[in-house]
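One protein chain omitted, others in place.
Take a look at subunit A:
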Amino acid sequence: MLEKQLTGHRVDRSICAWFWEQVISQGDSFKVQCEQHPSRCHSILCSMEDNRPEKHTNNEVYVDLVEEMDAIINSDGALVKCEIHGEVQVNSHLSGLPDLTLSFANPSILNDVRFHPCVRFRPWESHQILSFVPPDGQFKLMSYRVKKLKSTPIYVKPQVTSDSGICRISVMVGIRNDPGKTIDSITVQFQLPPCVLSADLTSNHGAVNILANKTCSWSIGRIPKDKAPSMSGTLTLETGLERLRVFPTFQVGFKVMGVALSGLQIDKLDLKNLPNRPYKGFRALTRAGEFDVRS
């Protein structure tokens, strides 16, 4: 049957050799999966129909802004690219058929937006208002992109010098642009170049670990008030190698609770068509996505 489908899709067998191997090696399990799936969908469908309109004892709706910051910082500290991908996640437990309107204080900063099918397009087009009847439970109301941001909350300054068979590394981390909330779970990771024999790295704050796959991971956590965290040490190169020619890229992780770093702010959330006043909760969170610092 699978074969039938595949030929039906007009894909040359040689091209999807990988897929075929998978199919052959997994045998019938593949078929089982696909046979079951549609009916599973159907039962979900039925349950959805049955459950509407929903009755909830606790009438509540939560709106979360979750953002990820992607950035590239050059070896001279210049911000090459900085962009935020964000999502508006809604968790709704509301009875009946509620009609919600969510508006932002500054929708103009959004570069590109995509919506959950429940969002009505016209209010957004005319007034940048999200008008929707939420499905029950957790869902992604909207995703957006904000580009060309000017700064990052923290700085990471690596210095790498290399001569006579060793390589000295020092990395400093600090707050560049205080977002007003604590920056948490700061980590700095980098891949040791393959020609490195051994590494001796210490830090004045947080733990430095060298993992099995030659990844060096420095977990800082929060930045202390009294000192700037730094890590330094030396890498010993393979014998015969005078100096390191390729320098590692540092990948930075962090998390800021309570702030959407893109600057996007929720103005208000109106609820209509509800029997009683529900509880409304708002949260924001920004974390590092692909945050690369080159050395």
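The rule we apply is simple: a contact is a pair of C-beta atoms (placed from the backbone, for glycine too) under 8 Å apart; a residue touches a chain by one contact, two chains touch by 3 or more; residues count from 1.
Throughout what follows, contacts and distances are computed from a predicted model.
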Among "glyoxylate reductase (NADP(+))", "Transmembrane emp24 domain-containing protein 7", "Beta-adaptin-like protein" or "ER membrane protein complex subunit 1", UniProt-listed name of the chain not shown: "Beta-adaptin-like protein"
Sole residue of A:140, A:222 or A:287 that reaches the chain not shown, by the stated touch rule: A:140
Subunit A, residues in touch with the chain not shown (by the definition above): 1, 4-5, 7-13, 15-19, 22, 25-39, 41-42, 44-46, 48-49, 52, 70, 72, 74-75, 80-81, 83, 85, 97, 107-108, 110-122, 125-126, 128, 132-133, 135-136, 139-140, 143, 145, 191, 193-194, 245-249, 251, 290, 292, 294
